[in-house]
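One chain of protein is taken out of this complex; the other chains stay put.
So that you can tell them apart, the chains are marked A and B in the order they are listed, and the count of residues begins at 1 in each.
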Amino acid sequence: MSLVLDVAAGAVGGGTSILYAALGETISERAGVINLGTEGCMLVGALTGYAVAAMTGNPWFGVVAGAGAGGALAALHAMLVIERKASQLASGLVMLFVGLGITSLFGGSFVSRTINAFTPIALPGLSKIPGLGKVLFDHDALTYLSFLMAPAIWWLLFRSRWGLLIRGAGERGEVLAAYGYSPKTIQYLAVVAGGALAGVGGAQLSTAYTNSWFEGMTAGRGFIAVALVIFAAWDPLKAIAGAYLFGAALALSPALQARGYALNQFALDALPYVITVLVLVVLSRKRLHAAPEGLIRTLANAPVR
Amino acid sequence: MTLSTVATEVRPTRSGTPLLAVEGLTCRFGQVVANDSVTFLVQHAEIHAVLGENGAGKSTLMKLVYGVYHPDEGQMHFEGEKVCIDSPAIARRLGIGMVFQDLRLIPAFTVAENIALGLPLKGPRLDRGKVSRQIVEAAERYGLAAEPDALVRTLSIGERQRVEILKALMAGAKLLILDEPTSVLAPQEVDTLFVGLDKLRSQGLSVIIITHKLHEARAICDRVTVLRGGRVILSAVDPAPMSDGELVDAMVGRSVPALPAERPATPPDAATALELKGVSVKGDRGQLALTDVTLSVRKGEILGIAGVSGNGQRELYEVALGLRPAVTGSVKIGSTEVSGPVAAIEAGAVGVPEDPVADAVVPGLSVAEHMALANLKSFRKGLGIDWKSVRDSLGSLEEKAQLRMQGAERTLADLSGGNIQRVMLTRALATPGPFVAAAYPSRALDVATTRRTQELLLEQRAAGAGVLFISEDLDELMELSDRIAVLHSGSVAGVVVPKETDRYEIGRLMLGGGGEH
Partner (left out) sequence: MGSIRVISSALRPPKLRSAGREAGRLALAFVGALTVFGAFVIAKGANPLTVYSDMVRSTFFNSNSVAGVLVKACPLILAALAVAVPARAGLVNVGGEGQIVIGAVAAGGVGLALDTHVSGGMVIILMLLAGAAAGAIWAGIAGVLRLTLRVNEAISTLLLNYVAIDILLYLIYQPWKDPHGSGQPVTRQLAVPARLPLVGGTQVHVGIFIAIIATLVIWFLMERTSWGFRLRVVGGNSEAARRAGLPVNKLLLSAMLVGGALAGLGGMVHFAGAELQLRAGMTANLGYIAFLASWLARHKPINVAIAALLLASIAVAGDSLQINSGLPAATVNVLMGLVLVAVMGGWELRRKAVAA
């Protein structure tokens, strides 16, 4: 198979966990809360997903448990920033730490366990399309689910009444409050939903992509997801493209190595992070205007009003 | 009628039971009694003004009616039923709608999305088509034009206000409360608003207008209730037979000494304090906010700036102090070319900002630290700051300004808007300088402090400062200014001398000089 197709297929497979996390973070940021702890949510989701899959023998239980674990960690973040008005960025990092610690505390015994992992399902017919079939339609069930999840979250945010409330909470919570809604409750739900999706992303990583658990396995994917949301201008559909771009950057290194190219592995490993910084550089000034008002206050360190 | 007695007797009503009857309402915040046994009646199909100066308890009363605050004593009847309004949601369900001064709209949302927030929608789906149809229908019924798909961000203040009113009406309001609705409008826009309100009255709706402007109360209102210090001074009186003096006495309770009417004229050969030549400036969103503005302020002169808010006042203030770069043209303070804030400060310019909390207050710092900040260079001592001389100078500033500022160690995060404004004013106006820019200096102040602020501006003028005085209060502008420049969509629509003109001429210029007048 050609290098391009190989990388493209790898991009979709490897980008899926980032996509889930980015979709979740989109909901959270639309409600005005940035969660750097997305990385931690992914980690606990990855371990919980793997552990439950190992214990029950069914990876779907793992995914549900991973979502729960990610959501629980995000709920802690929500409490700190919404209730206690802690710094969103600092609290997010504390969540990363809690996630790192908990997963190393409980993860040790699962490093060598094997699970019934999600296996690629070649969709009949579709997977036979030349090129595209291999890239898009020969993946695990969670990847297919993410194809549906992105438009579903777009609909939630922009076509549903709940989306109106989520976006309203991120723009001007006091307006919602004036209409008898509780912006705090809405933000709680949005942050927890975001963490749950990051948990699913983590579970996809451990139970469908690498089929293993090891400490720190998310390796910054959560942070990339947070950055991705910014340059996707808080739009779930644009996040798809961004996630696959990073999937491609991740897939490039093994694909080249498999072909024996003598490229520097570490330069390639640094690629996703460098690309993220560069894309932020190119797009950030324009994008910040599209940001929910509540988020601008956090990102631009505007004075507390 | 004697003004000193508290008038509480209930006047005969037009249609039997009043729409809203408030009896003996008391509301305390700690030691402060914001509303003291207030009785207040609104009839069906009437427009009712609630008059009073800042801090009189007008807003508190309305927030009690709207369920934002909860009374400590007293009761309310709405449409003859005893009601307990615990939250705005209950108020809205009863049919009470409120339009706040700081409009409660989300700029990034469309008109339809904003209105949908106020409608009792069910289910997960947001049916935009249906909401839009309802808006068009309601807009027609009430004569309040609105475009459902327009982003609120792109609307003028007057249009946004219309959306707010429409939103309240569509949510089923029978009683509409408007908080200072005219403060941001040009006189002609006020007329348009009043025509709309008149139409609502003819459809049987009632409107409460909170205001401190007498002529507006006279222009449209059937009854007036005057509050002072949390108590009702006049209850539901017909304003027509009363004189302005009587109403002012009721509002203020003491006569405010008039400003000296006779002032030495600015010598015609006085040097310029501020000179703008062909200045164009970009606004926050990159659009041209000022276009080719040429203005000058002479030493010993107050140049008033009138205009509907959002027509370039903020940008004018900022470009004059070097806070915003001019795209074209030149800005000079005295003989100094203003290239940035440092140049302006070094030329001796000071400013009273429009939004101090956003632009001048560092929440964690104390009053003294804010004083040091205004003139950091002169307080330097080695690597550090000479805090002793900061405190000394603070004492003398306080003495000169007489604005009853809070203690030097108070943190600004703990001060109210009025007290923050006192710090800003003391800092800027106590020492005479060559140029002062003051944007809405008397916002959030009571009558006495407002008067003192105006005196300080006149003292600056007398000491030879050029004063750029931006205000939305035409009376204040006409009283203080030697000349008034009127801004309309970023250009100077005209410069007038207060003695030779009237409000409507200025209003005509505020709307761009065309118009029907």
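Heads up, the rule we're going with is that contacts are C-beta pairs under 8 Å (C-beta built on N, C-alpha and C of every residue); 3 or more make two chains touch, one makes a residue touch a chain.
Note that the structure is a prediction, hence the values are computed from the model and not measured.
Participant: For the chain left off this view, which of A:79, A:121, A:177 or A:290 is in contact with it?
Facilitator: Of these options, the touching residue for the absent chain is A:79.
Participant: Touching the absent chain in the whole complex: find that residue among A:7, A:36 or A:51.
Facilitator: A:36
Participant: From the list B:359, B:473 or B:505, which touches the chain that is not on show?
Facilitator: Checking the options B:359, B:473 or B:505, the one contacting the hidden chain is B:359.
Participant: Among B:77, B:263, B:391 or B:451, which one is in touch with the chain left out?
Facilitator: Of these options, the touching residue for the absent chain is B:391.
Participant: Could I get the residues of subunit B that touch the absent chain, sorted low to high?
Facilitator: Spelled out for subunit B, the touching residues are 321, 323, 341-342, 344-345, 351, 353, 357-366, 368-369, 372-374, 376, 380, 383-385, 387-388, 391, 408-409, 412-417, 420.
Participant: Take the complete complex as the reference. Which residues in subunit A touch the chain that isn't displayed?
Facilitator: Spelled out for subunit A, the touching residues are 36, 76, 79-80, 84-87, 89-91, 93-98, 100-102, 104-106, 108, 215, 219-220, 223-224, 226-227, 230, 264-267, 269-270, 273-274, 276-277, 280-281, 284-285, 288, 299-301, 303-305.
Basically, only the chains that are shown with their structure count from here on.
Participant: Based only on mean CA positions, could you tell me how far subunit A sits from subunit B in angstrom?
Facilitator: 46
Participant: Report the residues of subunit A in contact with subunit B in the complex, numbered from low to high.
Facilitator: 159-165, 167-168, 171-172, 174-176, 178-181, 292-293, 303-305
Participant: Okay, in this complex, where on subunit B does subunit A touch?
Facilitator: Within the complex, subunit B contacts subunit A at residues 87-89, 92, 100, 104-109, 113, 116-118, 121, 123-126, 357-358, 361-363.
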